[in-house]
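The other protein chains are all here in position, but one chain of the complex has been omitted.
Chains here go by letter, A, B and C, matching the order in which they are written, and residues are numbered from 1 within each.
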Amino acid sequence: MVLSVEKLKRKRRGNTRWGNIARNLGMILPALIFALLFFTAIFANLIAPYPYDETNLPQRRMPPAWVEGGSTDHFLGTDTLGRDVLSRAMFGAQVSLSVSLLAIVITAVVGTILGIMSGYMGGRVDAFIMRVVDIALAFPGLLVAILLAVSIGPGFFTVVFALSVLAWAGYARVIRGEALRLRNSDFVLQAQIVGASPFRIMLRHIFPNIMNVLIIGITLNIGTFILAEAGMSYLGIGIPPPRPSWGSMVADGRNDLDSAWWISTFPGILIGLVVLSGNFLGDWLRDKMDPRLRQL
Amino acid sequence: MSNVVLQVENLHTSFFTRLGEVKAVDGVSFYVREGETFGIVGESGCGKSVTGLSIMRLLPEPGGEIIEGKIILEGKNILELSKKAMRAYRGKMISMILQDPMSSLNPVYTIGDQISEAVKLHQDLPDNMVEAEVVSALRLLRIPDPEIRTKEYPFQLSGGMRQRVVGSIAMSCRPRLLIADEPTTALDATIQAQYLALFDDIQAKTNVAIIFITHDFGVVSRICDRVGVMYAGKILEAAPTRDIFKAPKHPYTKALIDSVPRLEVKDERLYSIEGQPPSMFRLPPGCRFRPRCPVAMDICGEQEPPEVKLNEDHAVSCWRVK
Amino acid sequence: MAKVLLEARNIVKHYPVTRGFLQRIVGWVRAVDGVSFSIEDGKTLSLVGESGAGKTTIAKQILLMEKLTSGNILFQGNDVYKFSSAQLKKEYRPKVQSVQQNPWSSMDPRMRVREVVGEPLSVNTKLSKKEIADNVGQLLEQVGIDAEGMNRYPHEFSGGQRQRIAVARALALHPSLLVLDEPVSALDVSIRAQIMNLLKDLQIQYNLSYIVIAHNLATVRYMSHSVAIMYLGQLVEYGESEALFEKPLHPYTRALISASQLTLPEDAKEGTKQIILSGEMPSPLNPPSGCRFHTRCTEVMDICSKEIPENKVIGTQHVKCHLYR
Partner (left out) sequence: MTRFIVIRALQTFLALIGIIVLVFFMVRISGDPTLFMTSPLSTPEETIILQKQIGLDKSYAEQFWIFISGLARGDLGTSFIKRIPVAEQLGSALPNTLRLSLPSFFIGTILGIALGVLGATKRDSILDNGVKFLAIMGQALPGFWVAIMAVLIFSVHWEIFPAAGTGGIEYYVLPVTTMLFFMLPGMMRLVRSTMLDVLDSEYIKLARIKGLSERTVIWKHALRNAIIAPLTVAGMMLAGLVNGAIIIENVFNWPGMGKLIVESTFGRDFPVVQAIAVIVAIMVLGMNFLVDIAYAYVDPRIRYERG
């Protein structure tokens, strides 16, 4: 019996060491990918080998460099109009990032304000906001996006609006819970006893303690927004062509799957990679920052 | 000597965490006789609850592990039992009452469901008899209107009543050993007094052996026959309750008893033990109480003191005691 | 006789119970129902009772966290409800501070000890950062924490140390009254004595008055000069600590005392035998008629359910019970 326990002990220690490395990898690798993504998006004009809209009909449907018939001129191949897939993917990063970041700012601000209001004021205000939140969360975002795209016309701000119009509700619900918990906490009571004003309490005590949840939420949301934007672009209600977006690139290649698989494949992999990184970063942050989830 | 129901020998239980091994229970031995109440007193983190869970073999997984030792229940070392055999022991031979009555009942099942579950599992009874068993378990804990209670949900009962229901579940199959882990800590003073009185009653009716885990000397004085004083994973002194109060031998026991304010005596100033219990990750060398001990000697920091038996029931681990 | 610092006169606090979306009021929780007491300079009054007795509600009223339903709170002879908000901010709130039960939750985890202890000063005074830091250093030394500790976070300290820090924060504004809400019950047995001794020393040093809220009578006896025993929102017995513990008059007080003794059964003196009350605390939504304690009383008589007992003074003790007429 003692022997088997010894073995278990060793195994477990090994596990925790692996766990540590894995945990740190879960931060380093995604962070690197994000850094690369930001770099590409910002400097796409300088580093992309071709402009995103430069067509070259004689060289259309060129496979990637490592496939027979491919060339290093177009590392990831060309699409049906002969445009360079790699360059378009680089410019596509601009769209994905700018749309998601702007949408995140909007939703986080609106959600935080409404969430704190709801949690702090309670009563009927709370009941009303939370009913709206319930409905907003249950509403299919794509349907709303379609309605919006058609009613105010497709474009950058339509996409941002369509992404934000429901997503604030998720923040509001989480932030409300936190604000409610904090409002009833001993240290807020103590601040009141000491004579701190409600404004000071919200700013110095409640807000800093909500930051964790907010940052985690934001990180986890990057992926959601990138996916949603891609979905809209795929349906043709994203940012109008010829500006490339990963979603529309997948759509472009959809009819040529048998002859040019690379057009749809690479943008999809990119989306997956970036969203995966965002989710991993979020999980890592949650483990690190939220002591309630941290184990002994 | 009357029947020894449980004998724990040299029990070591550890937790393996990211920060390293915690020896939560570090060589604990004691026994409990039939119809006797053995108290384990100690401060938070001293390992008293882990001792209880080790005996149930319900340590949190993964992480908790019994490293060595023997837990002999009615002559059988239960550490050698298979998981399945151990399950048959739980609820039937050994049972347990947990600290917080507000969270230890399943909110979505009725009281009757939760008691009858244990009855059906361990006793081969026809359905109409099960009902009667459930009511008798509730009666044992003096729960008023037991027939009505069986149909109620936990949230409909007060804290004191819930804790009685937890007691009924634990006693429903008349186990030989009952482990009570701070069962009255969450209760109000007068309700606590009611609950403690029930233990005498239960013991008189069933002759069950009880291990009572607590941090409260008041509770100890009320219901324990013998006490083990636990500190940082070890029982430093074990003796009949009377001796612990009247003639404590270990400096920690003495200090702890002196630092408790007493209602009967008006002290001007309380004796206080300086410092805090050691971190379980870094225990001091030698005697674990040495850094706070007022009468420490050189040897205390070098070697762990052996257990000295003053008589059959009184054991102390201290270099000062010969 | 010492000067009276704070007096509560017949204070009443009822909370509405609301239901449904429209928040209709369907009843009232009678948390505190006509309680009077006073605290003298440099003395300690303990409020004792089980959960639901209304002791925490009283603390909230004294700290002006809520408004009374009726009754008065007098501070140095003046009705605090007649204070202007400027007066409150200058003459009342800084003078009445508190220490909470749970040292793990009573500090903002995102603030350093310097900010935690300094917050009363930065909110109420115009001191510079440096002056505040100096003050915090002195305050910490007074409660037995190294001044260097101010740059650390609360979670780096043990429970006992945190409670010391909480005391330092309460002292920052040189208060005359501290409301101590179960100041030691969240601490380990071996740490409790340290904190109780510290509080006693500080009381003598600064002539502080304490209101201690507690359920453990032994702690209360050690700490207090006078004691008020509460049951379901009312005082059942009130008087000097010595007399009350030597000769408890109310059956509820006796039951509480018997429940808190640390005596071996065989040592129990005659008359201090275990008293075990039957039943449970009734709901404050719908308290029993007559004497509120009659449903659980060991000495219950016919009159108890019919008439509300008057306040009777016996020696230094006030008691509300039909046994004394």
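The working rule: a residue touches a chain if its C-beta (ideal position, glycine included) is under 8 Å from a C-beta of that chain, and two chains touch if they have at least 3 such contacts.
Predicted, not measured: the structure shown is a model, and the values here were computed from it.
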{"item": "Among B:E21, B:E117, B:E131 or B:E304, residue touching the chain not depicted", "value": "B:E117"}
{"item": "Absent chain, residues of subunit A that touch it", "value": "15, 131, 134-135, 137-143, 146-153, 223, 227, 230-231, 234-236, 247, 250-251, 253-254, 257-258, 261, 264-265, 267-268, 271-273, 275-276, 279"}
{"item": "On subunit B, residues whose C-beta touches the chain left out of the figure", "value": "56, 58, 62, 87-92, 95-96, 98, 100, 103-109, 117-118, 121-122, 153, 155-156, 166, 169-170"}
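The definition used in the following text is that only the chains that are shown with their structure count from here on.
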{"item": "Common touching chains of subunit B and subunit A", "value": "C"}
{"item": "Identity of the chain that, by mean CA position, is farthest from subunit B", "value": "A"}
{"item": "Chain pair with more C-beta contacts, A-C versus B-C", "value": "B-C"}
{"item": "Euclidean distance of C-alpha centroids - subunit A vs subunit C, Å", "value": "50"}
{"item": "Cα-centroid distance, subunit B relative to subunit C, in whole angstrom", "value": "32"}
{"item": "Touching two or more other chains - residues of subunit C", "value": "none"}
{"item": "Of all residues in subunit A, the ones touching two or more other chains", "value": "none"}
{"item": "Residue ranges of subunit A touching subunit C (in the complex, touch as defined)", "value": "123-124, 127, 185-187, 189-197, 200, 204-205, 208-209, 291"}
{"item": "Complex contacts: residues of subunit C adjacent to subunit B", "value": "50-51, 158, 160, 188-194, 196-197, 200, 215-219, 221-222, 242, 245, 255-266, 274-278, 280-281, 296"}
{"item": "Residues of subunit B touching subunit C in the complex", "value": "43-44, 158, 160-161, 188-194, 197, 215-218, 221-222, 241-242, 245, 255-256, 259-264, 266-267, 269-274, 276-277"}
